[in-house]
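The structure appears below as structure tokens.
Note that one protein chain of the assembly has been removed; the remaining protein chains are unaltered in position.
Showing chain A:
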Amino acid sequence: MLRYDSTSSSAGSSSGSLSSSSSSSKPPQQDIDGLLAGAGYKVRSSELRQVAQRLERLETAMGNSPADFSQLASDAILYNPSDLACWVDSLLTEFAEPPPTCSSDFIVDPVNNQTVVNSAWTAAEPHTPQVHQNITYDEQQSLDNQLTVVTAMEEDSGIRLVHMLMTCAECVQSGDLSLATSLIDDMQGLLTHVNTVCGIGKVAGHFIDALSRRIFQGMGGGSVNGGSAFENEILYHHFYEACPYLKFAHFTANQAILEAFDGHDCVHVVDFNLMHGLQWPALIQALALRPGGPPLLRLTGIGPPSPDGRDSLREIGLRLAELARSVNVRFAFRGVAASRLEDVKPWMLQVNPKEAVAVNSIMQLHRLLGCEQTRNSPIDTVLSWIRGLNPKIMTVVEQEANHNQPGFLDRFTEALYYYSTMFDSLEACRIQPEKALAEIYIQREIGNVVSCEGSARVERHEPLAKWRRRLSGAGFRALRLGSNAFKQASMLLTLFSAEGYSVEENEGCLSLGWHSSPLIAASAWQAVPAWDNHMSSS
């Protein structure tokens, strides 16, 4: 937007000689802007600001409804563009750009480029808006593809919601529960004005629930974390299918483990969270095809005990064994049932000193971080016995977020930003019920971060930089993940239909993010041999 010096326009009569298109038969008007006149446009200086504003509105309207724009291109009747003010106005009435006080939703179907008006107009300005009735969509598809284009009012509501969430969190931190409660009521009222199918409304809803749980039920929050192991496995599986974070984790870790096992004939993988064992088929297949033939593979899977007497760990082990048998890989499985990782003792793993060991932790180490930094906190104990195993490689994948800060407001703010980004990325998923169950999975995480404290709060995510410090301090050194892992991760992401995922390499670690906000980070580590040990390098 150019700035016009009003003094220059008063000399318009002298610069008016530059204009070529203004009709010479008209008496030169004193307040026609000289600079624009030189470009062939006649605009009064007094109207400059209004015309500029209307041009901006026109630009927004054109961006919002490209279908109309193409219609306009074929429309022959247009006002003379050199009379810029009239031209802009005529185009604006064509686009029927909504007055800012209107409360309606525009839904733009990005695939078909059609505009569908969701709710009724309440026009405040005299000129009647045109309602576009191009409704040739498949209802199911439009429900899936809905991208809400925010009008000024709805954007307002979204921003207000975020502000209220922050204020409420601040009240909770300072202990002003009565104000917090009234804010919760207000927010729930505001939610009805906001689209909760996608975008800020959906995430805000989960955070409001978590906050109210914190206020009303205290910080035990048992119901949040107390889903049965079976439920958790199902939700985890659907989270695996719906978005690439876990696939990225598995494939990257497998690539690192495969490279570390090169040349070894007896290998042992310790998985800190077996779930359905979805990570291991690909490793088994890769080992089956490695030049030189497959090694003897032992897998020790750690998981929660099954309540109803079913041995779910053993069932997974049998399935993996059947796969291994089909591809001719010698395989042995061992299940270790433990409800908490810190209950596992190294003797339970029965590591053979001659075998190459890989320790695999997908989003498990953060559960060991207690809030107090005591001397023998669980994380230190576990890291030291891992080190005692002298693994060839330890693969660590963790959420790239800072959700373990002592101050509640800081934690809340971080979580709001992190999970909004994650929900955004989930919008691209089109398969149901995977998407819905994946959202419940994330919702449970949110609930734990926001409404739980003390030992109940297990989702204590820390960013990669902190993990680097912690692991280096515990006697590990970082292994670079290598270009093969990066290439594989990039290929994997390209397969997902969404365009926003990005892989980044950061000092040998890979992170996967949505629109350059990293959400999950993978790294590989090796134990540094202790100095007072016999100096035998492996």
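Some points to look at:
The rule is simple: contacts are C-beta pairs under 8 Å (C-beta built on N, C-alpha and C of every residue); 3 or more make two chains touch, one makes a residue touch a chain; residues count from 1.
Simple rule for what comes next: contacts and distances are computed from a predicted model.
Entry comment: the absent subunit's protein name, as recorded by UniProt, is "F-box domain-containing protein", drawn from "Translation factor GUF1", "Aspartate aminotransferase", "F-ATPase delta subunit" or "F-box domain-containing protein". Shown as candidates are A:Q53, A:Q188 or A:S326; the residue that touches the absent chain is A:S326. For the options A:P281, A:P305, A:P346 or A:G482, the residue in contact with the chain missing from this view is A:P281. Check A:I159, A:A465, A:M491 or A:V528 against the missing chain and you find that the one touching it is A:M491.
Between the chain not shown and the residues A:D83, A:E315, A:E342 or A:D380, the one that touches is A:E315. Within the full complex, the residue among A:D33, A:E233 or A:E462 touching the omitted chain is A:E233. The chain not shown here touches chain A at positions 138, 140-141, 144, 233-234, 237, 241, 244, 251, 254, 276-278, 281-282, 284-286, 288-289, 291, 293, 315, 318-320, 322-323, 326-328, 430-432, 434, 487-488, 491-492, 494-497.
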